[in-house]
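Beneath this line is the structure, given in structure tokens, with notes to follow.
Every protein chain of the complex appears in place save one, which is left out.
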Amino acid sequence: MAERYNPQVIEHLVRPRNVGELEAPSGLGESGDNACGDVARFAVAIEENRLLEVRYKVYGCVACIAAGSALSELARDRHLLEAARVSRDDLVDALGGPLPEGKEHALTLVLDALHKAFEDHWNKKAGTMLVDDYARGADNDG
Amino acid sequence: MAERYNPQVIEHLVRPRNVGELEAPSGLGESGDNACGDVARFAVAIEENRLLEVRYKVYGCVACIAAGSALSELARDRHLLEAARVSRDDLVDALGGPLPEGKEHALTLVLDALHKAFEDHWNKKAGTMLVDDYARGADNDG
Amino acid sequence: MPNDIVYLDHAATTPLDDRVLEAMLLHLSGATLRGNPSSLHAPGAAARETVEEARAAVARLVNAEPGEVLFTASGTEADNLAVMGLAAAQPGKRHVVISAVEHPAVTKAAEHLEATGYEVTRVGVGSDGIIDLSGFAEALRPDTAVAAVMWANNEVGVVQPVEELAGLCHEAGIPFHVDAVQAAGRLPIDVSRVPVSTLALSAHKLYGPQGVGALYVREGAELEPVIVGGGQEKGLRSGTENVAGIAGFGAAVRLAHDDLEERRRHEEALRDAVISGATSLPGVRLNGHPQERLSNNVHLSVEGIEAESLVLYLDALGYAVGSGSACASSTIGHKASPVLLAMGRTENEAFSAVRISVGKDTSEEEVEGFLHAFTTAVTQLREVSTFTLAES
Partner (left out) sequence: MPNDIVYLDHAATTPLDDRVLEAMLLHLSGATLRGNPSSLHAPGAAARETVEEARAAVARLVNAEPGEVLFTASGTEADNLAVMGLAAAQPGKRHVVISAVEHPAVTKAAEHLEATGYEVTRVGVGSDGIIDLSGFAEALRPDTAVAAVMWANNEVGVVQPVEELAGLCHEAGIPFHVDAVQAAGRLPIDVSRVPVSTLALSAHKLYGPQGVGALYVREGAELEPVIVGGGQEKGLRSGTENVAGIAGFGAAVRLAHDDLEERRRHEEALRDAVISGATSLPGVRLNGHPQERLSNNVHLSVEGIEAESLVLYLDALGYAVGSGSACASSTIGHKASPVLLAMGRTENEAFSAVRISVGKDTSEEEVEGFLHAFTTAVTQLREVSTFTLAES
């Protein structure tokens, strides 16, 4: 178990990617609980099932900020289906290895927020067809 | 309160003066309790109320050995009355200062043994007269 | 190990003074033969003397007699020994009074007593962190076995009116313990004027080694040991003594005693520079009484930012500061500081608290550099934050 944050985490803390908001987002997602703890908020711009832009904000611990930043990088400029499949393990790899004990919730927090932004987009677009596509794609996973 | 023995004590331990016994002592004195603890034994040779020779043995702690040695030096070759008046303070001075806490009994132990040797001598000699002398001498003390 | 980092977390621990290290090396280095202080022979006697010299130095710092000082392995152990030990020495009395802002070394000791049937009264503090004096007076009862209030707080740096508190306890005949771990070396401490029963110190808060503490125990105060065994420290704290550490403590308190005023002046100027610089940013607020505070302590709540992020951002920029209380900060989970909650702060304010504590060797340039870094970190982290700053 890691005792402290990897340098990659600190790098994301000090130079977070894709911070901010979008003027006219295709979807917005938020996770966490503002009253007592961490909050993550993702805004996405989607065109032709491609994640053109992603912006995020986080109130929370270092792991949350870094995970949001890493996720935004991994997801951006990808097909929606790929972006949606970015996993906890992918995030851990991008962050240089396991997070310190007790900090793993950050992964869930940011993934939840991004997925909610996608849902928001699908809901707006009545995206049932897309979800079918996703299910078929998922068959190829191991 | 001294935390450890003064060098003078150690000097007496390593080179104790007047150790041993006498062939035909004028008096013999012993103090302490052989079963559990310290024992001091003094033999004295007295001629014309003068302490010509003194010999001692001790079973006990360092303080006892050193106090016996110091006392033998202070008392030897003195008039009996002077020898009998060697005090705890005189011993402490001879031993370079106060003994460590809990070791003061050594002074009593050796003084007792020497005084008993004198008593033994007086008893043998029916020394009542001498004791009278002694009481008169004691008037001069402060 | 980062040598170029600016260390501004002296409330958590202080760097070892070179002269302290020298004193320790006298016992540690191979050139001398170190013994066990309990041994009769010369190396044992030398170790014993080393310990006794340090004891005299610690006694002098608080104006006590050497025989009134016991060595422990931490401020924590000294606090435990006082609270548990004073209580145990009066088995008939089953009530304890502490303040709501004590260090965990005291609060957990009180909870330990609570679990064995004691009743514990926790006296509240104002929003400035200062104890409710009349509340304290009311809390004292005939069956109070021990009362404990710290001299100065480890988080917000607030200095408590211990002289009054001690007086109240003294009148009531109640043993009074003071945790002076943060105060020692920063404030004059004189047990001949303040009628405490016991008083805890820790070496590593005043440029001495970590893992060495002391408890002043007033002549006549009754105390039961917590650690028992070979009977060291008059039977009140057994275990072979950390002779080198104790020697270091002795050297450290000697320096602290001699340089007290100079250190205080130096630290206060830097502290005030940090306070005015940092609070000039919007949404940055000083916690704890602005005057009744330690010479070296600045404690800030920074709206919209979680302390951990700010601490590590500053760390990345080369500045080491504390988040809330160091003791709790690396433990798992996310708990608001009870000290800040007792002062009426919200959970979010508590989560956003950082502590900047300067030291005797902190320079003006370091403070200037820090204020730059702080501004950068706060600005950048607020950009990431979902939090929107209230209009100020």
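We call the chains A, B and C, going by the order they appear; numbering starts again at 1 in every chain.
Basically, a residue touches a chain if its C-beta (ideal position, glycine included) is under 8 Å from a C-beta of that chain, and two chains touch if they have at least 3 such contacts.
Here the structure is a predicted model, which is why all the values come from computation and not from measurement.
A.B. asks: Of the listed residues C:Ser39, C:Ser276 or C:Ser363, which contacts the missing chain in the full complex?
C.D. replies: Per the contact definition at the top, the residue touching the missing chain is C:Ser39.
A.B. asks: Please identify which residue in C:Gly85, C:Gly245 or C:Gly288 touches the non-displayed chain.
C.D. replies: Here the residue in touch with the unshown chain is C:Gly245.
A.B. asks: Given the full complex, what residues of subunit B touch the hidden partner chain?
C.D. replies: 5, 10, 13-14, 16, 19-20, 30, 34, 36-41, 57-62, 65, 68, 101-102
A.B. asks: Identify the residues of subunit C touching the omitted chain, counting contacts across the whole complex.
C.D. replies: Residues of subunit C in touch with the missing chain: 1-3, 5, 7, 9, 12-13, 15-16, 18, 21, 24, 28-44, 46, 48, 72-77, 79-80, 103-105, 108-109, 111-112, 202, 204, 209-213, 226-232, 238-245, 308, 311-312, 314-315, 320-323, 325-331.
In the analysis below, only the chains that are shown with their structure count from here on.
A.B. asks: Give, as an integer number of Å, the spacing between the C-alpha centres of subunit C and subunit A.
C.D. replies: 42
A.B. asks: How far is the middle of subunit A from the middle of subunit B, if each middle is the mean of its Cα atoms, in Å?
C.D. replies: It comes to 94 Å between the two C-alpha centres.
A.B. asks: Take the average of all CA coordinates in subunit B, do the same for subunit C, and state the distance between these two points in whole angstrom.
C.D. replies: 56
A.B. asks: Hunt down the residues of subunit B that sit against at least two other chains at once, touch-wise.
C.D. replies: None at all.
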